[in-house]
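Note that this complex is displayed minus one protein chain, with the remaining chains in position.
As written, the chains take the letters A and B, and residue 1 is the first residue of each chain.
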Amino acid sequence: MEPQDQQVTANQQVTAKLQAPQTTATPAEFPATEADKIFDAKNLSIYYGSFRAVTDVSLSIYQNEITAFIGPSGCGKTTVLRTLNRMNDLIPSARVEGDVHYRGASLYRRDVSPIAVRRRIGMVFQKPNPFPKSIYENVAYGPRINGIRKKGQLDEIVERSLRQAVLWDEVKDRLGKSGLGLSGGQAQRLCIARTLAVEPDVVLMDEPCSALDPIATGRIEDLMHEIKSQYTIVIVTHNMQQATRVSDRTAFFSVLRNEKPGGNDTRTGVLVEYGTTQQIFEDPHDSRTQAYVTGRIG
Amino acid sequence: MMAIASEQQTVDLREPGGWRRTKNQIATVGMWVAFVVMLIPLGFVLFTVIAKGASAISWQFLTGNIPINVLPVTFGGVGPAVYGTLVITGFASLMAIPLGVLGGIYINEYGGNQVLARVINFFADVMTGVPSIIMGLFIFTIWVLHFGYSGFAGSLALACLMLPIVIRSTYEMLRLVPDSLREASYALGATKARVTLTVVLPAAIGGIVSGALLAVARAAGETAPLVFTILVTQTLNKNLFSGANTALSTLIFQNATQPYTGAQARAWGSALTLIAIAFILMIVARLITARFARYDR
Partner (left out) sequence: MSITTGADPVIPAGSASPLTKRRPFGDRSFQVLCLAAGLLVLIILALIAISMTQQSTTWFTTAGWSGVFSTNWDPAHNAYGALPFIYGTLVTAAIAIVIAFPMSLGIALLLTEVVPGRYARPIVYVIDLLAVVPSVVWGLWGFLVLAPWLQKIYQSIASGLTGFPVLSTFFGGTSVSGTSFFTTGLILAIMITPIVTSLSREVIATVPTIDREGAYALGATRWEMIRGAVWPHSQAGVVGAVLLGLGRAMGETIAAALVIGSSATITTHLFNPGYSMPSVIANEFGEATVGEFRSALIGMGVLLFVLTIIINLSARAIVDRSARRTRGA
């Protein structure tokens, strides 16, 4: 893998502030090849109206790895994550420049259906959001809308997904009870089960543990390790320890302050450094990365 | 199930075809159809009223005396009815709006969590749903039977109709005023009445006025409360407090079933006038809402 050189963008101010070229490290344990690339983002910039939220992000996500996006708040990690499954489409003013390729196919081509995209690339949200239905129906929702009607098949899928989410033993006797009655950690695992029920290719997680206590968090992190062999996971987290615990690769995002002559201060997110987790935390190449991971800046 | 592990360059990301897509499209079309179906009668009614009523409108129409039904629309006009609508509704507003605003102030500023305030709030809401005919019958039994028909009785009935509407809308507007404003005023040593009148009320005034105007628009168009209270007459009666009176809404009601084209034409002209009045009030209410910034985020 060659290091990807930062390209000079039209916005000279932004470019001038970058201090080092972005690198993608490839240590020995990760013989990743082109064939293993799940996502390939090239020069991705995301706008909300005229506000540039994220600028010029290029990175690749590899199969069966857990990739973490870390960085201070407001630097666009969630925005980039949501770009990977076209969830930004739900915001009317959102606009994407550049492209994201999923297994070689462009996600933002005109004829691509967001529904088909999201069927393959699932998402777990920050705050658990089970439907106001029974636990069973929550998990069965995805398969149902994809045409699976037979009770036998659905039962099987529900059990399998709940087992994968390490929730089966706790709820197997009350599948008919409302999903809203679960504790925070259980509800989040229900949402994970719901996502796994459609057997996606990728699972995106947007700060999935931020609303949970440490024990529930630990459970979900174990879960992530267990399902890693079948899925590719991208997780946004503001907890650096979590990133070290679960992820194989880490991308560090930060904020560029654009000081326009008029005094209007806008923050644009930028990818600072991307590499294996070990390298990012033990041997960061960029001084900003180092400042963040050693706790000098928040 | 749907393993795509071996696909390299050819991932199919197109729209899922078949039944799912069709269902979605049918649903979306259905929603638009619902809207269009409602547009049709609206358009139809407005078109008819304008087409049949516009030709009747003239200054003479709006001010002339009401002729006998047989006479065509070129004779006389509906002046007494216009006068009646304006005066009766105006007087009703004079009674209902201040009382409604005070009531709304009570619920939000003084009531707090007390049972009485919540009960009043709840029943004010229930009262907005009481049919207007009940208000008419009520004033009939309580006033007309003792003091006879009059425009004032009509105003009373309309005021009963408007009161809960103004109370509710005032309450909703006052709720939106942030507590920090009240606290700032208290901290300067103001009494509660002063805080309410000089800080809270002005902050909410845009919404309150707008709500009141909509209540007036509603009252101006009402017929049932007047049928039982003003004993519709054909002549102009400037005395609000004694003797029968008339209004545009009751005139339309009477003339609708008349076989004479003149009477019907007067009904259409009155309908256009009524709609115009209600429409103008609605537009003014909207403009006021838009102009005065609201305090909710």
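Here is the rule we go by: a residue touches a chain if its C-beta (ideal position, glycine included) is under 8 Å from a C-beta of that chain, and two chains touch if they have at least 3 such contacts.
What you see is a predicted model, and the numbers here were worked out from it, not measured in a lab.
Peer 1: Tell me which residue among B:I57, B:V78, B:A92 or B:A124 touches the hidden chain in the full complex.
Peer 2: Considering all chains, including the one not shown, the answer is B:A124.
Peer 1: Which candidate, B:L86, B:I133, B:L181 or B:I205, sits in contact with the chain we can't see?
Peer 2: Considering the complete complex, B:I133 is the one touching the chain left out.
Peer 1: Looking at B:V78, B:L163 or B:V177, which residue reaches the missing chain?
Peer 2: The one listed residue touching the chain not shown is B:L163.
Peer 1: Give the residue, chosen from B:S93, B:S169, B:S185 or B:T223, that touches the chain omitted from the document.
Peer 2: Per the contact definition at the top, the residue touching the missing chain is B:T223.
Peer 1: Which of A:A94, A:I115 or A:V166 touches the chain that is not shown?
Peer 2: A:I115
Peer 1: Go through subunit B and note every residue touching the omitted chain.
Peer 2: Output for subunit B: 16, 20-21, 23-24, 27-28, 30-35, 37-39, 41-42, 44-46, 48-49, 99-100, 102-103, 105-107, 109-111, 117, 119-120, 122-127, 129-135, 137-138, 141-142, 160, 163-164, 167, 189, 191-194, 196-197, 217, 220-224, 227-228, 249, 252-253, 256-257, 264, 267-268, 271, 274-275, 278-279, 282.
Peer 1: Kindly note down the residues of subunit A that lie in touch with the hidden chain.
Peer 2: 85, 87, 90, 92, 114-120, 122-123, 125, 127, 129-133, 141-142, 145-146, 180, 191, 194-195, 198
Methods note: only the chains that are shown with their structure count from here on.
Peer 1: Would you kindly tell me how far, in whole Å, the mean C-alpha position of subunit B lies from that of subunit A?
Peer 2: Between these chains, centre-to-centre, one finds 51 Å.
Peer 1: Taking the complex as given, what residues does subunit B use to touch subunit A?
Peer 2: Checking each residue of subunit B against subunit A gives 1-4, 7-16, 20.
Peer 1: Give the list of subunit A residues in touch with subunit B in this complex.
Peer 2: 35, 102-105, 107, 111-113, 115-117, 119-120, 145, 147, 199, 201
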